[in-house]
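Mind looking over this structure? Questions follow.
The excerpt is restricted to a subset of chains, each kept in its original location.
Chain lettering (A and B) follows the sequence in which the chains are written, and residue indices restart at 1 in each chain.
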Amino acid sequence: MVQVTDGQKKLTKPTSPADITDNMDLDEFAAALSGCAFGAGRISQAADIFTEMIADKNIVKFFGLAGAMVPAGMRKIIADLIRDGHINVLVTTGANMVHDALEGLYMPHYKGDAQSNDVALHEEGIDRIYDVFLPDKHFEEFEGFMQETIAKLPERPIKISEFMAHLGKHIENSDSILRAAYDMGVPIYCPAFPDSVIGLQAWLYKETNPLVIDAIGDMHDFMDICWNAEKAGAFFVGGGVPKNFIFQSMLVTPRDFDYAIQLTMDTPQTGGLSGATLEEAISWGKVGHKSKLVTVYSDATITMPLIVGAARARLRKQNQNKNQNRNQNQNKSQKTK
Amino acid sequence: MVQVTDGQKKLTKPTSPADITDNMDLDEFAAALSGCAFGAGRISQAADIFTEMIADKNIVKFFGLAGAMVPAGMRKIIADLIRDGHINVLVTTGANMVHDALEGLYMPHYKGDAQSNDVALHEEGIDRIYDVFLPDKHFEEFEGFMQETIAKLPERPIKISEFMAHLGKHIENSDSILRAAYDMGVPIYCPAFPDSVIGLQAWLYKETNPLVIDAIGDMHDFMDICWNAEKAGAFFVGGGVPKNFIFQSMLVTPRDFDYAIQLTMDTPQTGGLSGATLEEAISWGKVGHKSKLVTVYSDATITMPLIVGAARARLRKQNQNKNQNRNQNQNKSQKTK
């Protein structure tokens, strides 16, 4: 009898080079990378995991959105995921919501240049976010909207997620994250509320009016969602506060995340949470040792659209197959009748 | 007459190779890098700027502390800067304050291994932060301390900085950042309060007791400090919420930061604020075009101690020189009498 050594057991799945053709869709593209390694293999895994997540209605889907994703042009992707039920809880930064509100109020960002002269830009009233420009006067207009909108809040301690829903209600644009979340009843948590122009506007209002934002007021609801989730999945774009807040909440429940996808350019080696591996999260009990986990170390403005597109294409095909099978079965059963 | 072209004007300062000897102090080390380029040149600049900042009592010194700096072993450096008057306002993350409190309550972190088996660690009740281990039961003990301490707060909306000072008051250890800040009257701002075990403990308390943490309650005081600063300097360790919060506050005042030092491993190319250049901040008016700015793209657990040590060594020498001059002048004036 031939004995199989441990080493041989580790050599069972040959890699296979990607075959990239001129007529693939995103599902086929992700599948073509499934035999690859490094980032390519991880993209393929992420598409698999995300498809599994969005195909299952019983999974509560948390989405952590850090980084300057809205100025980068990612807000419609998020809004669409919310509208299609693929995000049930959103945790994000104030800045992303500020820029979402600006665009939702038809104050656009502009294509700029990362090599600009910032002194000149300052004189011209242009704020720069890497290669994005934003006229400073947008913020003046935004102040009007915000002061008016805050004034409509009830006079009692306001939960942060309540504040965000209130903003969403006053934005008409359907591609807005705030509006989509308001329409779908998806709560938006923003634990670093004071840290953004939204926070500044709240402070400004409070200078002359009574206003209390209850920093921990919505944590009870958040914990309830965690406790009651039959299954749970998390999609992290960047790390920061959203990643930690989602993970720490699950920590106080008796369960953990069954699925987690992390897109980041931070590396584990500096020790910060943003770049920490999802394996590290196992030690804390944030995810289980049987959870499906993948981290893609690459620019999320590229990988998020790619993973979302691949998973959407697959879901469509799965649904088509189901419908065809159903139709065939119906036809069969009609024939046998 | 020989004409000097624009090009020649750009070629006036030859680089000079670093000369590293076996008996340098940190001041001499930083000076030895002053003729170098890339990170070496920037460390030298940062030491110059920080020395200038701490030597001038009229500069209000803001310190933004992100990343897992306390688990990395950086808390005494921060506490000492506070005690010596070199930090006047601290903005940080909840996590850093949690870990500072743990160590301040004599629950240490342990040297671990970044290549650990996280499933085994989880079974052994050990939480991992890259190459640092922390027994999970520390958090149980911490819960006792927190619930007791929160119960001593007055029954009215509590400002976040007030909460932090209250914690500091109940920690005895003099190397604790929270304690040092309490002792010195240095406010600690923590805009992402809910996002940390401190936030979780506050939530837990609130489940059975009345508690409101006013998210924007301390912004008025913060703005006052910004408005009243004659000169202002900022030292950013990592980016995240602390960087943005410090910068956005200065934005609403008619002034900007005269000095800024940023230590980060994030890069500008992904567009996030954590890696954004300080030049980008000029476009927003967060810093002025004449401000002294430097970003060091390198591990802050190495560069922060280095810059702090070099600046401290220089300050000591400057003060010695002043004292010598004063003594000589006194001697002279005595002789002439």
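Note that in this section a residue touches a chain if its C-beta (ideal position, glycine included) is under 8 Å from a C-beta of that chain, and two chains touch if they have at least 3 such contacts.
Keep in mind it's a predicted model, so treat the numbers as computed, not measured.
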{"item": "Copy number across the full structure, from 2 displayed chains", "value": "4"}
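Convention: only the chains that are shown with their structure count from here on.
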{"item": "Where chain A and chain B are represented by their mean Cα positions, the distance between them in whole Å", "value": "30"}
{"item": "Interface residues, chain B side, partner chain A - complex", "value": "66-68, 71-72, 95, 114, 116, 118-119, 121-122, 126-132, 136, 157, 160, 191-197, 199-200, 202-204, 206-207, 211-217, 219-220, 223, 238, 240-241, 244-245, 248-249, 251-252, 265-273, 276, 279-285, 289, 299-301"}
